[in-house]
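One protein chain omitted, others in place.
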Amino acid sequence: MKLGKKELIMLYTNLLRARRADERIVKALQEGKVVSFYHSGQGSEAVGVGACSFLRNDDYLYPHHRGHGLAYILPKGASMKAHMAEHFGRATGMAGGVAGFHGVDPEHGIFGGGGTIGSQFPVSAGWGLGAKKNNRGQVVLCCFGDGSSNRGTLHEAMNLAAVWKLPIVWICENNLYAQFMPIKDAYPREDIADLAHGYNMPGVVVDGQDVIAVHEAVSAAVERARNGAGPSLIECKTYRYRSHSEGSADIAHAEPRPAEEIEAWKKRDPIKLFQEHLLKEGILTTADVERIEKEVMAEVDEAEKFALESPRPDPSILPKLLYQE
Amino acid sequence: MKLGKKELIMLYTNLLRARRADERIVKALQEGKVVSFYHSGQGSEAVGVGACSFLRNDDYLYPHHRGHGLAYILPKGASMKAHMAEHFGRATGMAGGVAGFHGVDPEHGIFGGGGTIGSQFPVSAGWGLGAKKNNRGQVVLCCFGDGSSNRGTLHEAMNLAAVWKLPIVWICENNLYAQFMPIKDAYPREDIADLAHGYNMPGVVVDGQDVIAVHEAVSAAVERARNGAGPSLIECKTYRYRSHSEGSADIAHAEPRPAEEIEAWKKRDPIKLFQEHLLKEGILTTADVERIEKEVMAEVDEAEKFALESPRPDPSILPKLLYQE
Amino acid sequence: MRQIPYVMAINEAFAEEMARNDKIFIIGEDVQAGTFRATTGLVKRFGPDRVMDTPLSETVVAGAALGASMCGYHPVADFMFADFMWCAADEIFLKTAKWHFIHGGKVQVPIVLFGNIGGGARVGPEHSQCPESVVWHTPGLKLVVPSCAGDAKGLLKTALRDPNPVVYFYHKRLLGLPGDVPDGEYTIPFGVADVKKEGKDVTVIATSYMVQHALAVAKELEGKISVEVVDPRTLEPFDIDTIVKSVQKTGRVVIADEDTKRCGVTGEIAMQIMEKAFDSLDAPIQRVAAANLPIAGGYMEQYVLPGPKDILAAIEAVAKK
Partner (left out) sequence: MRQIPYVMAINEAFAEEMARNDKIFIIGEDVQAGTFRATTGLVKRFGPDRVMDTPLSETVVAGAALGASMCGYHPVADFMFADFMWCAADEIFLKTAKWHFIHGGKVQVPIVLFGNIGGGARVGPEHSQCPESVVWHTPGLKLVVPSCAGDAKGLLKTALRDPNPVVYFYHKRLLGLPGDVPDGEYTIPFGVADVKKEGKDVTVIATSYMVQHALAVAKELEGKISVEVVDPRTLEPFDIDTIVKSVQKTGRVVIADEDTKRCGVTGEIAMQIMEKAFDSLDAPIQRVAAANLPIAGGYMEQYVLPGPKDILAAIEAVAKK
């Protein structure tokens, strides 16, 4: 799919929405408004936005946990308000304020998630099976980090998907670290995409700071999956700017992450890169940039206001939530 | 290592020991002497024998479960008597008659096993770590089946071994089936050895009916591991003659295994092939063959007699076995 | 009434419900063949898309069922031996059980988690467990433990119509046991204990295979001690009321279950009785369960698992007090 002006601006806007919402949650956390923890996604927004901006509404998505899914679920159609409200512990949150951080929005193919890293793989295989049984051309995007790729669940799920030709695109957001663990000490090859070989599926490496590159690689894999040709693995090389979770030390093993490394990656900020590109190509003017910034900030303000003004859940619902009637 | 006459005859004898002991246990089971279940290893003995006949005493071994380890543990130095006694539920068994089927013999580097398929991988990684810490050039052989290779534990263990360069040789006894599941429906590639690629380690395919081919491939990998160059994966193509476990149907999914398939493999019986080779090369005479057969049968008879005459464990030991004092 | 073996009753329930609801499918290792014959033959009738043999991968058996359940299907995840559920523990105990609740009820996960339990085959501690207590301990999972053919069928049909995850444990030693199974359609509601035998001196609450032992012992004691045998049939939901009623009558209680004693099913039931009927108790409750040891293999198995003798001794002990 060749992108027109409208689509390009949508991508840009989604990048900005993910970034500004993330920044706001970080701030809110520091102000004591966020009731749970938070894993910022700043720096890697091009992965989720590039992957998820042109999916079908009925495609299934397991977002990666950075930004607690923001860069993935906003482009997929989920509400920023509901995401923020969940983090503020409100009844209007995505999970009704019961989870504190899980994104769920079945109408947009987002069925929720788990708290153990690597648990996305088996359940995504299940969605792939559901999609295949439905036979309506749906695909599944299962997103995860470099560290997540160490879990054995990935092996079982990729194998099942490959042998049953399930319509799944495995998307790895390789930001070089898993909590404090550098991926170079956790995996023996340069590219996680090389795992694909063992499952007879395409393994592709892309620049995760380049939203168009991500979009193109994912689109090709999505097409393949929709056409019944089975799963693919796409690795996006990227970075996170902030520490693993808000409040945790910014370290590799037990030493600070190298300042030069952080600086070098910030020079390749996905929003900056894409903005420069769009300005250069004449797709955006500086006036557009300012307008979009304002619009996005308005959405973020509104989302925070909505969250703050929403009530906490009524605890009496809890026992009723245990089972579906 | 180039094998001399003595070594070749030892290999042949080990093949026969594994086969005859296995046949005897099958018979004993039919006679009601075996107290647990049994998974015959007939047809694939060249894998264990080729892999384990020249290991060091202090190398660590996790045998594959076919023959409940016979073809692996006998060449490693374990006692046929104790193996048989365990299956007869006797106090003289490898596990003191408490397990009923697990092989354990710490003096020969055999530390026991588990009943869930795929559980061999993580614990073998641990032995690899122990071996590396010991720094005495020990290696670990971790043996498993084609079906076992579907477990995610393999991924986690191979990855750890690769990234830490643990001295482990992963040996897959691919007999084309996992219980009733044909490997072609359980894994998307022809060769399980192709999994090695993702972990930056050698992946080798050998004829599992050819004891010398297995020996050579394993020896090379063992050398590599001893020298600190890390793990390897070796896939041995083989077959099992009998059904999955004694008493179970001999089927693929829900249909009988093809008779032609079984017949074709029986033509490539590992003992027959090797005997023909040794006779042709003049390493063995027909008189030798008869003598070895008699010796092995004597060992098997003695093992069965030993097992039958051994007492059952005293149940009062059970509570004391829970903890090491 | 028609008598068929327990495992055939299970097989029948699958066939009937699969015919009734095309969203039901069975997924697991070797389910087309059916290791314990619970699913044997179904592939012929319903095809390999509804009776799906998987690779040897417990996490995706559980995960595939969990995922597909959200897409509108009603999967049965067959773990062969229930012990193997431990290979997918995160998927079962931290995901399947909690998914509906933690997402504010916004997704439904109708699944049957199916596993064979119990000792008696002397195949050691990883093929013989009755992992009931860990399941019952986990909020969000229903738990069915049928003790006879009729219950096995009726409860499985109910499980296959429940919009929640239901763990269904069927016992090795009951597979071939014939029992009354009505012709035609019937279901048995969850949370209704069954008084398998009335009595007035001692209440024996027993589960699964232990029910058969309890009935045999009750018969043996006839004329000496009048034993009431109550089978909860489902542990979650749990019918404490029927049990309390029996306890109020007898004042003396034995609880028999094959899972490990410590933090097991028996202690939990005892505690619930203490909470609801403390004043009716004429003697401390006796529990009969597996010793606090791994289940040994070979001839040693019998020294770890509970049996009729233990039930007998416990009944005699409470009766005396």
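We call the chains A, B and C, going by the order they appear; numbering starts again at 1 in every chain.
Just so we're on the same page, a residue touches a chain if its C-beta (ideal position, glycine included) is under 8 Å from a C-beta of that chain, and two chains touch if they have at least 3 such contacts.
Please read these numbers as outputs of a predicted model, since none were measured by experiment.
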{"item": "Residue among A:His108, A:Lys132, A:Arg151 or A:Arg240 that touches the chain left out of view", "value": "A:Arg151"}
{"item": "Residue, one of A:Ala264, A:Ala298 or A:Leu318, that touches the chain absent here", "value": "A:Leu318"}
{"item": "Candidate in contact with the missing chain, chosen from A:Ile9, A:Met181, A:Ala213 or A:Ile262", "value": "A:Met181"}
{"item": "Contact partner of the left-out chain, one of C:Tyr6, C:Phe25, C:Phe46 or C:Trp136", "value": "C:Trp136"}
{"item": "Hidden partner chain, residues of chain C it touches", "value": "83, 86-87, 89-90, 93-94, 97-98, 101-102, 124-126, 133-134, 136-140, 260, 262-268, 270-271, 274-275, 278, 283-285, 287, 291-294, 296-297"}
{"item": "Positions on chain A where the hidden chain makes contact", "value": "35-37, 86, 89, 93, 97-102, 114-119, 147-148, 150-152, 178-181, 185-187, 248-249, 251, 253-254, 312-313, 315, 318-319, 321-322"}
{"item": "Touch list for chain B against the chain that is not drawn", "value": "60, 93-99, 102, 104-106, 111-112, 114-116, 119, 121-131, 133-134, 152-153, 156-157, 159-160, 163, 313, 320-325"}
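Following the convention adopted for this analysis, only the chains that are shown with their structure count from here on.
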{"item": "Chain contact graph, described as a line, ring, star, complete graph or other shape", "value": "complete"}
{"item": "Inter-centroid spacing, chain C versus chain B (mean Cα positions, whole Å)", "value": "36"}
{"item": "Separation of chain A from chain C, taking each centre as the mean of its C-alpha atoms, in whole Å", "value": "41"}
{"item": "Of all residues in chain A, the ones touching two or more other chains", "value": "152-153, 156, 159, 163"}
{"item": "Junction residues of chain C - those touching two or more other chains", "value": "54-55, 57-59"}
